[in-house]
Each structure stands twice: as structure tokens, then as C-alpha cells.
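In what follows, a structure is listed as C-alpha cells, so that the remarks can point back to it.
A single protein chain has been omitted; all remaining protein chains appear in their positions.
Every chain is named by a letter (A and B) in the order it is written, and numbering of its residues begins at 1.
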Amino acid sequence: MVRFIIRRVIGMIAVLFAISVITFAIFNVIPNGDPALRLAGHSATPATVAAIRRQWGFDKPIYVQYARTMERIFNGSLISYTTQTNVDNEIRHDIWPTMSLAIGAALIWMFFAICLGMYSALRAGKISDRFLTILALIGISMPVFWVGALLSYYLGFKAGIFPNGGYTKLTSNPVQWAWHLILPWFALSILFIGVYSRLVRSSILDTINEDFVRTARAKGLGQRRVLIRHVLRNSLIPVISLWGLDFGAIIGGGAIVTESVFNLGGVGQYAANSIQSLDVPPVLALTIFIAFFVVLFNTIVDITYAWLDPRIRLS
Amino acid sequence: MATEPAAALRPDETGFEAVAEREHAVGVGPWKLAGRRLRRNKVAIGFGILFLVLVAMAFAAPIWADDVAHTNDTTNHLTETLQEGKKQVLVVSYSGIPAGPQWFAAGGKFFLGADDNGRDVMVRLLYGARTSLEIGIAASIITTVLAVIVALLAGYLGGVTDTVLSRAMDIIWAFPVVILGVALGTALSIGGLKLGPITIQSGSLVIPILIIGFVYVVYMARPLRGQVLSLREKEFVEAARAQGMGSIRIMFTEILPNLASTIVVFFPLAIANAILLEAYLSFLGAGVQAPTPSWGEMISEGIDRITTAPHLTIVPGLMLVLTVLALNIFGEGVRDALDPRAKVRIGDNA
Partner (left out) sequence: MSSTRPLLSVKDLSVSFATEDGTVRAVDGVSYTLAPREILAIVGESGSGKSVTVMTLMGLTRGVNARFGGSAVFGSTDLLTASEEELRRVRGNEIAMIFQDPMTSLDPVYKIGDQIIEQIQAHESVSKAQARDRTIKLLDEVGIPRARERVDAYPHELSGGMRQRVMIAMALSCDPSILIADEPTTALDVTIQAQILERIKQLRDATDTAVIIVTHDLGVVADIADRIVVMYAGRIVEQGTVDEIFYDPQHPYTWGLLGSITRLDRERPRRLPSIPGAPPSLLDPPKGCHFRPRCPHEFDRCIEVPPLAAHLPDVPGHLDRCWLSVDDKRRRREVADGQIGLPQPEEAPA
């Protein structure tokens, strides 16, 4: 087990390294992105620009710049080019809305996905199943930011039921915290409920035809017991794994559009803004951040899978 | 009670073929079978036709623009007026509120109204359809071609090729699609792309096509690679190797045809995903740049002005959702038709 973890950690570091290099490369080989010019502002003289260039090290070769930036990421002294703020602090502040969004949405969508998926699977082929499948497909077909914008407009701006975006800290006002998150949770969940209810449905349909389910019935177990203890328990294993991966991605800032549309000020929104202003330090830091969470959750999911499925434990 | 059997045993009548003929067993190939099953799925066929109708509409964009609306997608008519009932109404009022849908009142001009730049929404919508569909279809073709090549090389050749390709895929996989797309999109759309002698302008559609095409390769290549791995072990591949066929020939003549059904299932879904990603990228400013319309770009502009003119957001969004939904439902239908294990199909009259 220990060797497994060590191997995974090494792999993780290798992947993160590669990702950081790629990101750095993407942003530094484009023309027009000269950070010194931007830092200097509009009415800067060539001398000022040159001075900034020297001060920030933009005159050094690419790999030195890379090394320096990486160093600063890890000792917390990384400063953004555009806003001059400390990237680290910014991320630490922004992670709360992101986590709130991620955890809430993940629980909501999983709950509904299992309910709907199970309902669909048990009525496979009937009208209700076909209807739910189409609903799920509609959920998948709608861009999250479009749904979010419309919800925000109709239920927030016009009807005034919900606030028009923004984030309130949980610690300062729990009710407002939840109130501000309901629409974002919903908007994000619509997509995932669509995806996951179909996953659950197909996993259940696969499992229901397995031999051991037939055995369970032949043993004289009641419908409900067979369904929950044998069918659900087995069919949810692959679904939970995927859920862990998606959850990890969102925590790392993957819900970029949801956060932007609802102005939650989370890590994803920070990433979107930084990318748009070609602000390399936060982009680099955030890319590593999100990749870290994705890979971390990848590992957690693998371990969980082994815990859930005894057959995997041996290997 | 007993009667002698009339005929002695005839050797040729105990063969399988004879029995089959007697029992009228007819062999039908898997593709024909799938085609039959697909045809029975009315819902999927319906949505497939819907998609084709939308494509046709996109094709008709210039016709509408020239002959019905008498304008194009970027000209603004800010200062002009329209006949709305008895009144003369400004295309865009002084407070910035654009005119609503005119339907056929003005002969087709401003059918769906104007946007706050004074442009004809319907014309933009149709040209936007064109852009989005072009990007979607072209990108999926790129994705498919690249994914197949990667899957074949990695899966069949194995060894170092596989390790290198798989590690590369793992790294790209760790980047969420949107962030990778946005990063590439922003980076490239500002400055354009210079690949040696080839220069692509920053406003060109080729950039989002390439980015979206590239980003999704991993999602298709992984499952295809898995299939190649298992196909590699099958007897007919061994037989081909024994016959002395070279690796490349085997990959393309033996393995590729067996991937066909997976590819056919993936393709409509790939187009749907590409269209969606284009919307996401355009929303974040990393896709299609203004003033070129695409559904994503229109939604993005619409959201900025949602409080004054919500229809600017709703209309392109609906078209996008309809198109993506049609592709998804049709794709589901194709998958159900090709997968004999499928228990249920949408639209079946079971």
C-alpha cells in the first residue's frame, strides 16, 4: 500500500511538472503578451519598460523565468502582473466560494442523479424512462452559463427571489450564504444530473442482469433488499469513481463559467480573469492548483474504488 | 401403425446449409441490422432530421440575408426606423433598448428583432449557426482523425510509442477541457498562430477549430485505444500477422474497420461537444471574436445586456440547445441501434 502511494505521488509530481511547463510555454510564446509593457502602463517610456524588464527578470532566458516563477509559487511570494496582488493570498481567499459551490453541487447532483437514474432504470423502456432520458439529454445540451444567466435574470433580477450573484461567507451569514448559492448550485447541477442520471441508469441496467442478482432473487430476498444491497451497491461503484473525479475538477476551479456568471469570486473566476488578461503568474499557479486537485482526486478515487470493490484490493 | 420412412438418409441434406435453407434462416449483416433498428427509432430519426434542417438553415444564411432581410450580419442600423403598427420606431431606442421581433411585418427585416448594436438578430442567428456548425463539424473531424491515429499507434504498436502517447494523454486529461481551451484560445486568438511558414490570423475560425479539435482528442482516443488493445489479441489479427502483413496495413485494414461502429457512435456526440465548447470559449472571450457571430458569441454579448434585452440571450441559446440536443438524441439512437446489448431504446414501440 505504501509503495502504491509513493508511486502515485511521484507520478503526480511528474504530471504537475509537465503541466506547468506546458502552461508556461503556451503563454510565453505568444507575441503581444509582453508583460513589461503592460506593467509599465500606457504612458511609460522605453526606459521605464526596460527597467521593469530588468526588475522582473523578463530579460532572462525562458527557463530561468520559469524556474523563478515556480520558486515564487511555492514560497508564496508570487505577484500577479496585472493587479500586483499576491497570488497565494488571492487563491486562499477564493477557495471558499469554490469549495462551497463544489460541495453543495456535488451532493445535490449525486442525490438527484441516483434517484432519477434508479427510477429510470426500473422503468426501462416505458414512457417515464424515455421522458427522463430526454430530460437528461436536455440537461447535457444546455451551456451552464446560459442556464445560469437566465436563472439569475428571471429569478434573481426580475423576480427578486434570489440575489443577483455574489457570495456571502458562511461564517458571517449562513442563510445568505446558502441563498446566494442556490442558483449556482442548481445551474451547475443541471448539467451533472443529466450526465450522472444516465450513468446510474446504465450501470444499474448492466448490474441487474448479472448472475449474482439472479442468485439474490433465487434466495428469496425481497425486491427492495435485492435492489439496494446487491444492485445499487455494485452499480454505484464505477459511478462514485467518476463523481470523485468531477468533484476534484470543480474544486480545482473547473466551474469557471458558473463562478463567472454568478460572480462568486472563486478560484475558477480568478482563473478566467487571469487568462483573459494574460496574467501569467496566477495562470501558472492556478493551473498547477487545478491539476493538483484533479490528480489528487484521481488517487483518492482509486483508493476508494479498492475499498468499495474487494476484488481490486488484492492487486 | 408404423409406416416406412420414405427416404434413406441423404448425406447432403444433413448439412447446416440445407437445414438453414429449410428453416428459411436469413443472414443479415450487422450494419444492415443496425440500420433496421435505427429506422424503427422514430424519435432519433426525427431529431436527426431536425439537425439536418438546422444545417440547411445555416446554409441558407446568405439567401435570407440578401433576399429577405437585405442586410448582413455585421451592418448596424442604429439610426434607422421601423414601421411597428402605426408608429415609427427606432431600431435601437435612445435608451439603448433594441426593437423586438418584427416577424414578417417589415417583409422579413428584423424578423427576430435587433440587437443593441442595431444588427438584425435573425441574420446574425443564421450566420452564427453557420459559424458554430462549421467549427463543430470541422473540429470533430479533426478530433476523430487524430484520435483514431493516436489510438491505433498507441494501442497496436505498444511499447515506447504507447507509453509516450499515454503519458501525454494523461497530462492533457488532467487539464479540464475548458481551462485548456481557454488558455489556448486566449493565447492564440490575440496573436494568431505562426507555425513556420503558415500564419493564421487571429480572427480566423481555424484557431477555434484547431483548439477544440485538439482538446477533445484525448476523450476519444482513450476508449478507442482500449478497443484497439483488445482487438489486437483477436485471432484475425494473429492470422493477418501470420500472413506477413505489415503493422500499418494491419492497423488500417483489420483493426480500423472494427472501430467503425464506435466511431460512428462517437461522431454526432463529438459534434455536439464541439459546439458546446465553442460556446463556452466564446463566452470567456477565447473563441470566436466579435463581430463575427457564433451562437456562443451571441449568447455572450446577450448576457452582457440581459437586463435590457433578454431575447438576445434566449434566442441563440435555444438554437444551440436544440442543435446539441438533436445531435445527442440522434447519437443515442445510433448507439442503441449498433449495440445489440442495449436493453432499451428511446422511441421504440416496445
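Brief remarks on what is shown
The criterion applied here is as follows: a residue touches a chain if its C-beta (ideal position, glycine included) is under 8 Å from a C-beta of that chain, and two chains touch if they have at least 3 such contacts.
All figures in this text were calculated on a predicted structure; none of them were measured in a lab.
Across the entire complex, the residue among A:S20, A:N234, A:Q269 or A:N298 in touch with the chain not shown is A:N234.
Residues 125, 210-212, 214-223, 225, 229-230, 233-234, 237, 308-311, 314 of subunit A touch the missing chain (whole complex, contact as defined above).
Rule of thumb we're sticking to: only the chains that are shown with their structure count from here on.
Rounded to whole angstrom, the centroid-to-centroid distance between subunit A and subunit B, based on C-alpha atoms, equals 24 Å. Residue ranges on subunit B touching subunit A, taken from their complex, read 43, 170-171, 174-176, 178-179, 182-184, 186-188, 190-191, 272, 276, 279-280, 283-286, 296, 299, 303, 306-307, 310, 313-314, 317, 320-321, 324-325, 328-329, 332, 343-344, 346-348, 350. For subunit A in complex with subunit B, the touching residues are 15, 18-19, 22-23, 26-27, 30-33, 124-125, 129-130, 133-134, 137-138, 140-143, 145-146, 149-150, 153, 157, 205, 209, 249, 252-254, 256-257, 260-261, 271-272, 275-276, 278, 283, 287, 290-291, 294-295, 298.
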